[in-house]
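My structure is below; once you've seen it, I'll send some questions.
With one protein chain withheld, the remaining protein chains of the complex are depicted in position.
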Amino acid sequence: MAKVSIQLSGISKRFDHTVKGEVYAVRDVNLAVAEGELLTLLGPSGCGKSTTLRMIAGFEEPDEGTISIDGKDVTHVLPNRRGIGFVFQNYALFPHLSVYENVAYALRVQGKDEASIKRAVTDVLGVVGLANYERQQPHQMSGGEQQRVALARAVVFQPKVLLFDEPLSNLDAKLRVEMREQIRALQKRIGITTVYVTHDQEEAMAISDRIAVMERGQIVQDGTAPDLYYRPNTEFVARFIGRTNLLDGRVVSANEVEIEDQRVSLSTRRPVGSTVRLVVRPEMIDLAAAGEGEAGTGRVLQRTFLGEKTDYDIQFGNTKIQACRSDAFRGAAFEIGASVRLSFDPANIHLLA
Amino acid sequence: MSRAALSWSIAGLLAAVLLPWYGLEDGLGSGAWIAGLWSSEDAASGLAQSIFFGRWWLAPTLAASLGCLVVSLLPLAPARRGTGLLIAGGGGVVLFAAQAFAVGLRGWNAGWLLSLLGEMEQRQVGIGAGATIVLIALLSLVSIGLALRGAFGGDAFVAGAMTTVTASILLFTAWPILHILAQAFQDQDGALRPLLIVDRLAESKIWSLRCLAGSGGCGVVWNTLFLALCCGVGSTVLGLSFALIATRTSFGFKKILRVLTVLPIITPPFVIGLALILLFGRSGLVNQLLDWSFGVQPTRWIYGFPGVLLAQLFAFTPVAFLVLIGVVEGVSPTLEEASQTLRANRWDTFVTISLPLMRPGLANAFLVGFIESIADFGNPIVLGGNFGVLSTEIYFAVVGAQLDYGRAAALALLLLVLALGAFFLQRRIVGTRSYATISGKGDSGLATPLPDAARRVAHWIALPWAGFTLLLYGFILMGGLVKVWGRDYTPTLDHYAKAFSIEFSEGGVIWSGAAWNSFWTTVELAAIAAPITAALGLLAAWLMVRQRFAGRGALEFATMLSFAVPGTVIGVAYVFAFNVPPLEITGTALIIVLCFVFRNMTVGLRAGVAAMSQIDRSLDEASATLRGRAPQTLFYVVMPLLRPAIVGALVYGFVRAVTTVSAVVFLVTAEYDLATTYIILRVINGDYGLAIAYSCALIVLMLAVILLIQFLVGDRRLGRRALPVQGVRA
Partner (left out) sequence: MISTNRWLAGVALAALTLFAVPAAAQGVVNVYCSVQVEWCTLAAAEFQKASGIKVSMTQKGSGETIAQLKAEAQNPKGDVWFGGTGDPHLQAAEENLTEAYKSPKLAELHPWAVKQNTDSGGKTVGIYAGALGYGYNTELLAKKGVKAPACWADLLKPEFKGEIQIANPNSSGTAYVAIATLVQFMGEDKAFDYLKKLHANINAYARSGTGPIKAVARGETGVSISFIHDGVTEALAGFPVKVSTPCEGTGYEIGSMSIVKGARNMANAKKFYDWALTPEAQQLGAKAKQFQVPSNKTTPVPPEAPKFSEIKLIDYDQAKYGKSAERKRLISRWDNEVGSLPKP
């Protein structure tokens, strides 16, 4: 593994809550981010991901645990001495300064000479595609442009670490995709260690080398996007990342599990007769036309045509199952109320612990 | 930081060796003291004093300074160096204070020291340049020590700012005021008798509710409270109307409106009262007109509650306006737009969104009006008649036939309780909600125009008031240009000539007018005080809003002290505290400047707090991640965004310095006479013409200064289309 750049060891942060008393925003979080890696903290709002990020930045001090950057303990170091670039959700551009001055700020306060400031600012504005915007005021720009200024400002002084706090949540969908590609490209190009916070799983999967999913102040699983998608540790992760079917199965033998009335060969060490939870992604269920009332069939409740694929809600025994199919031929779709046969490929079924 | 520690240690030691420890009769200007540094008892340095002149008690402080130098030089880890500096520097400060208070003009100050250590031959006078610098150096070293140990995020600037603000407020606000308030618990001979305060406060004159029964006047407490409530509400409503008209309507005479709202602030006290009497008094124009045209019998209604309230509304509406205009500007149009998309009409939006968002501002404006009213002395004394309030009652306890400081202190305590009660109530009501409205998200938007109904109401409230103000000022202007105001209306320039004549001779210009001396002193001292007031007030505001530290509430409380205590009490408190060593500064310009600064910094502080809580914290954080240190964040990010507050604080600092009376009555001397005290004497002597001519000159001066400040500091450049914009932070 590459050199560790950011190391969080057992950090916790408590807040006083007016009703609940003292509550943990972050609880015993351990995390290592490798040099040059882009790690995303993913989770629903209130899960502690922003607080964790703010502790890495130094805006908040952890109540317990230590934070180190490049092997140096920075737990009690002021933000301005940590060498971090931070991109804020609301951009936090200085409203009284021009784009040029915003980007030049970090170099100015470090007392760099005017010529090198000019060079660096021009360079970085070129990189983010804002070469001619130097004289603009932030308010004259679109949201995407402002976010690019914020990005340029955060990297211009070559920080060791780059932090993003939901940077795209104020942008429209199309711009979001564009921007995240730009962020990823820039990050790769300068090879900077990055921690990225978002609640958008698609964004997380698109941009990250690795994702840490947080729930109620704790990291519940971290790994690559496929790891999380195919092998979620918990129901929470399974639900949070992608669409999923959580099915209850019964172990009937050492290599067979029964889902509703259908037997699937699946090797497990669970005792025979016990109930297991299975994660089956919608696209992993095979659908075929079937006769009414046959065993192992379900009934189509709802059909949604999405262009490259069609989503189906299917009543399967007592459970409702989501499935999808890319229809190769027009008109090959199942009608609502139609009977379909569901088949599960054992290789694509994940058994929850 | 270690280098800073070293330089401060050296500075302190140099001051202890190379500068006279005690204050000199004729200051440092002449340079004559240099020869006497080692030989003259008056001019000797701290070191010489402790070795040659038997003032051994200075030695421990000097040793502590030396200790700081040693700690700075030793190769220590930062935290250990910090501990060392904290012990040596803090010890030095304590030793300094101990000796300064223990040994005074007549040897030992306290009886128990005398009996313990015997009669002391030596004595000491007030501290001078040497001692002052040693003290400042020690305090700086303490703050560096704190920062090295990791306090205040290990930021030496924050620690230094903290020490500066705390030490100065303790020394120049808390100490003198607590010193005099303590007299509420002492009898005439200074013996401690805590129960005395019960006697002093248990008078029917203070608490009586007879007015409710329709027989006689109510107690001064109820008078004060009722007046303050009315004034707070009235000035807030008026201020809001003006602010709304100025920012949310297309009213054509906004500039005039702004000038009008500023005028009362820059009017020397008593002038409004006098003008009101001449308008509405029994022989005033209005009454005469009514008498002449309708045969209405002239009455004396202006004397008492209505007159005082009217004058106070004139005086304090502008302050409310200044507080509110920033707030109204800061309310985010996006939120108002959001509300309208939710099918709320303009009026609903105004009532349910805009007004609640302005709530902190409204509460602040009310608080300022309320507290200004209870601390106001000039208006009740001129217009009060039989209507007594606490501040006049206190004044007469001090200077009247009673001469009872104990009673004055007890009443002042009561007044403080009222002011602080209002303060805490305000905090409860406003709570800790975040109303941040300026953030780094520079989107633009247009302020929603006022709904028609609200606009009409605002117009109906504000415009007659503005017209009334114009009338009053026309009258005041005239007063300086006629022979005897209210009697002989022959036009004349005599009053101006008497006050401001200039003669030219071979030697140059001779300022022969009677007013020049006090005029220049006032300008000079106010010009010194204003920037210090603004800087200290805004620095304190920044610390309070942006830094988390224990004792925040206590600090805020201390700044409220000097604002809420009536000027007369402050004046006497300053004389009590600073007429004797260690800080013997009565009779100097310094004490007047200090009085200005610490009496007026509260407004800068409140304006700063209000303005700063509207600036999103992420801007500070952005600066921090961009390697901006705390002072850089303050100077490059916060200050430019605070321009309106800076202008406000500077203007207020200057204007209040020029117009303050009651606090400085005891502090002025022949050498440092001030314009207001001069004017008051003219008024007392019935020389209204000159008083008004002088007041007009001061008004012109202050207008010029305001324009100058506005020009120098400039506007906040947010570059939004018409108004600032923003959404509340999630």
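As written, the chains take the letters A and B, and residue 1 is the first residue of each chain.
The definition used in the following text is that contacts are C-beta pairs under 8 Å (C-beta built on N, C-alpha and C of every residue); 3 or more make two chains touch, one makes a residue touch a chain.
Source: prediction; values computed, not measured.
Across the entire complex, contacts from the unshown chain go to B. Of the candidate positions B:Asp452, B:Glu503 or B:Glu671, contact with the unshown chain belongs to B:Glu671. When the missing chain is restored to the complex, the residue among B:Val94, B:Leu590 or B:Met639 that touches it is B:Leu590. The chain omitted from view is touched by exactly one of B:Ala59, B:Ile136 or B:Ala527, namely B:Ile136. Of the candidate positions B:Gly145, B:Gly160, B:Gly239 or B:Pro566, contact with the unshown chain belongs to B:Gly160. The missing chain, though absent from the display, is touched by one residue of B:Gln124, B:Ser354, B:Thr392 or B:Thr602; that residue is B:Thr392. Panel shows subunit B; residues 1, 3-4, 7-8, 23-29, 105, 125-126, 128-129, 132-133, 136, 139-140, 143, 156-157, 159-161, 164, 204-205, 208, 210, 214-217, 277-278, 281-283, 300, 303, 381, 384-386, 392, 395-396, 398-403, 405, 483-484, 486-488, 528, 532, 572, 575-576, 579-580, 584-590, 593, 631, 635, 665-666, 668-671, 673, 681-682, 684-687 of it touch the chain omitted from the view.
The rule we apply is simple: only the chains that are shown with their structure count from here on.
Centre-to-centre separation between subunit A and subunit B, using Cα means, comes to 53 Å. In the complex of the two chains, the subunit A residues touching subunit B come out as 57-59, 76-86, 88-96, 105-106, 108-110, 137-141, 143, 146, 150, 153-154, 157, 159, 163, 170. Touching subunit A in their complex are the following residues of subunit B: 150, 153-155, 438-444, 616, 618-619, 621-630, 632, 636-637, 640-641, 716-720, 725, 727, 729-730.
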